[in-house]
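I am attaching a structure below and will ask some questions about it afterwards.
The excerpt is restricted to a subset of chains, each kept in its original location.
Labels for the chains are A and B, by order of writing; each one numbers its residues from 1.
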Amino acid sequence: MNRSAEPATAADFEQGAAAILSAEVWDFIAGGSGAETTIAANRTALDSVFLVPRMLRDVSTCSTRSTLLGRPVEMPVAAAPVAYQRLVHPDGELATARATAAAGVPFVAATLSSVPIEQITAAGGRVWFQLYWLRDESATLDLVRRAEDAGCEAIMLTVDVPWMGRRLRDIRNGFALPAHVRAANIVTTSAAHERTGQGSAVAAHTSQEFSPALTWSALDRLRQHTRLPLVVKGLLAPEDGAQAVQHGVDAIVVSNHGGRQLDGAVASIDALPEIVDAVHGRCEVLLDSGVRSGTDVLRALALGASGVLLGRPLIWGLAVGGEPGATRVLELLRAELRDAMGLAACENVAAARRLQTFRRLA
Amino acid sequence: MNRSAEPATAADFEQGAAAILSAEVWDFIAGGSGAETTIAANRTALDSVFLVPRMLRDVSTCSTRSTLLGRPVEMPVAAAPVAYQRLVHPDGELATARATAAAGVPFVAATLSSVPIEQITAAGGRVWFQLYWLRDESATLDLVRRAEDAGCEAIMLTVDVPWMGRRLRDIRNGFALPAHVRAANIVTTSAAHERTGQGSAVAAHTSQEFSPALTWSALDRLRQHTRLPLVVKGLLAPEDGAQAVQHGVDAIVVSNHGGRQLDGAVASIDALPEIVDAVHGRCEVLLDSGVRSGTDVLRALALGASGVLLGRPLIWGLAVGGEPGATRVLELLRAELRDAMGLAACENVAAARRLQTFRRLA
């Protein structure tokens, strides 16, 4: 027997990352808010979606290719915006952006990325810019312009962070950013770096910078301000999905922020079908929170998603192996997805979205 | 890392209290009746209520303020009546009453409080008086008058204790009150203090004093006797909710007494929606049993409650740190509730009561 230590799943990378990272960085990545009920529900809910595969269709040319925001992607997946990636690896966002470029999927660069947006887009590949609405609106809109100038192909406005959720791990750890990891896109205070002995410095910083007064009208101002496609990230209610359509968005992301904002929020996959109904094909519907495998992607597609965002798994890959690590995570996901699609007789993503599902607890 | 030992949740106070209290006092506080099925169900049921948050509404002035029995409160929470609080801390009810006064929420003083009602009201703050109907009706009505005179703002009649449930921990411990903890409001025998080697002295005392013959007509007599608002605590059946409305109550508390009375009783949160329907806005509907966090409060509001009572968590705070401990528990709850409301885009309690929910096991 030659039992291999090669990671064969995202979970293997998770274990690897847990072993490498400092406890508090690990906690920052892995943790959620409150009792982490929603983190757990994200998995329970995905695991309760069983697929009803079809058979006897030619899958010899089965392909995961699709489009996101109207442009071709190698698979219906994008790298979720994740702040401060240099926390886990010196190359930070550069490495993950390169990995996603190589994989032929979009990279969503965070407002709080630890590498400036211009360097990220310079790495090649398709980049979308994730926007947090700052208290300073003109600074916010300047960021958008800058992202546009840097070549970003879409603006993804995250709407579920009027402030940061109560992430108890960070609070207990008194988590603060190390000196070498900074919010590289925004002019800001040192709040995120100061250990006050009073909870999470990162949360303090966020609450200083982000606007808790964001409303649909801001979306209209943003719409006016840029001609890039707009994506709204963080919706869970069907009514909000319908409203987003009214406001002319190109896509929404059904997301509970990986269980990091409202603890007790519904699992994204549980919220998906009703939002898909409400949106009724008038914009793309992406999903994130808890996606770990090709089967998970297929579950989301079968329930009507256009595609998914991948959060923590890419960060595990980055932590374990830099760009090649992130690349491997994406390769595995793609291989798993193609495998799952073929085994369900789906020759393409459109077919995958027609699969039936069956709900069963555990 | 500066991993802090500061309690960050009610559960932290629970652990602290478990470490400090004697086993039998801990058991008296923590325990329930029978196999403690209902205690467990209270949590399982709350944890199965997932919230569907809204987004993109201005929450910069998001406030937990509300009213209970028509008067302003800082949050829709009151301290549940809990007997014999000097068991866990020498200051007993005085400390918790002061903490609730500081927090701007009502304190419900128990018939069986270990500090006289007059001293409790003297501590300032809004106090409601919890009434047990004694076998001696005129003594019962005298108690009401005395509470009124002491400045209590409402009478809360507990109706789920014709006698004490079979609390096996107390029975096995042969639990009896220590000499320095007494029912300070009522003239009574020493039954609660006598270790007979035959089960719980506290249960024996209760069965000696309380009337098992309480009916709706007593409520009418009580209504005649006082002009204070009336609250009925301990209903779980929709029919009883409707009947309470017929009898002119101002509020009901949907409660299974924290799992301490009928083992196998439905979880309060499971009973809530039907009672809310039955009551149809004709009186306020409070809920208790198992509430531990701001998310739990939001769950209750989303399912139609006007507010909640908080039982054991305050006692844990009291045990761990006296008045400041109880204060901290309330601060945490308020912070959690505000956080959860904001993350669900609820600018106020009315909005919170319009949230949709999703049921999922574990």
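In the analysis below, contacts are C-beta pairs under 8 Å (C-beta built on N, C-alpha and C of every residue); 3 or more make two chains touch, one makes a residue touch a chain.
Remember, it's a predicted structure, so these values are computed and weren't measured experimentally.
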| item | value |
| --- | --- |
| Overall copies of the shared sequence [whole complex; 2 in view] | 4 |
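We take it that only the chains that are shown with their structure count from here on.
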| item | value |
| --- | --- |
| Chain centre separation in whole Å, for subunit B relative to subunit A (CA means) | 41 |
| Subunit A-facing residues of subunit B, complex | 1-4, 6, 8-9, 11, 47, 49-60, 62, 293, 295, 298-299, 335-336, 339-340, 342-345, 356, 358, 360-362 |
| Sites on subunit A touched by subunit B in the complex | 22-24, 34-35, 37-38, 40-41, 44-45, 159-160, 162-163, 165-166, 168, 171-174, 195, 197, 211-216, 218-219, 234-237, 239-240, 243, 261-267, 270-271, 361 |
